[in-house]
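With one protein chain removed, the remaining protein chains of the complex are shown where they sit.
Moving on to subunit A:
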Amino acid sequence: MHLDHSHTGHHPERHSASAALPDGSRRALRVGLGGPVGSGKTATVAALCRELRDRLSLAVVTNDIYTQEDAAFLLREAVLPPERIAAVETGACPHTAIRDDISANLEAIEDLETALLAKGAPLDVVLVESGGDNLTATFSKGLVDAQIFVIDVAGGDDIPRKGGPGVTTADLLVVNKTDLAPYVGSDLEGMARDAKQQRGELPVLFQSLRGEPGARPVAAWVREQFTAWTARAVATA
């Protein structure tokens, strides 16, 4: 909890995305992963955990729509120990839990931070995976510091052209399952062109988890974010 909250007209950001823990130490970087159902968010999270877990202290919060399956998958795959995985239930509205009413997710993140701090293993990065939703579902800035939007080539190669808040504004757009492109007739160059048009200078990464380099480019992007986050936290300390 935020015991040092003052009432002198400061922004209420301490309740959500303040860069420091109540004791003044740096809190973990929070990265959201959103995107339509079946685009490969959970598989990407699992792959990111495998790539990053030896370098960074990681935790994952899943937002399942009506089960605990995403959390169960991550546990079964043993990508992280159970004490680093938490599931949030979203009451049939996954976008509400990441955008309009972020309280349950903030609580899950803080519980993970507190528990791991108590074990002497403070977190570096928390990955928050949204429940599968639609193209308008984005994370609140009160919940995450950076967000990745995951779409896939089989969901239709016109998705980048259609745009929408996820495609247009996410800090990173991942076009997943590029290995399927020849089978579903998706035009990867066209997707790249459309994404560039929608996103300007914001980055886009094409990814296939079935082969090299797998999730390594996305993992490298997360590490860049973490480096920048750490530098920012030092600068403002």
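List of remarks:
Definition applied: contacts are C-beta pairs under 8 Å (C-beta built on N, C-alpha and C of every residue); 3 or more make two chains touch, one makes a residue touch a chain; residues count from 1.
One rule holds in what follows: contacts and distances are computed from a predicted model.
The complex includes a chain that is not drawn, and of the options "Hemin transport system permease protein HmuU", "Cytochrome bc1 complex Rieske iron-sulfur subunit", "ATP synthase subunit I" or "Urease accessory protein UreF" the UniProt name matching it is "Urease accessory protein UreF". Of the candidate positions A:L106, A:V125 or A:V204, contact with the hidden chain is made by A:L106. Of A:T62, A:T90 or A:S130, it is A:T90 that touches the chain left out of the display. Looking at subunit A, the residues touching the absent chain are 1-3, 5, 7, 12, 15-16, 65-68, 88-93, 96-97, 100-104, 106-107.
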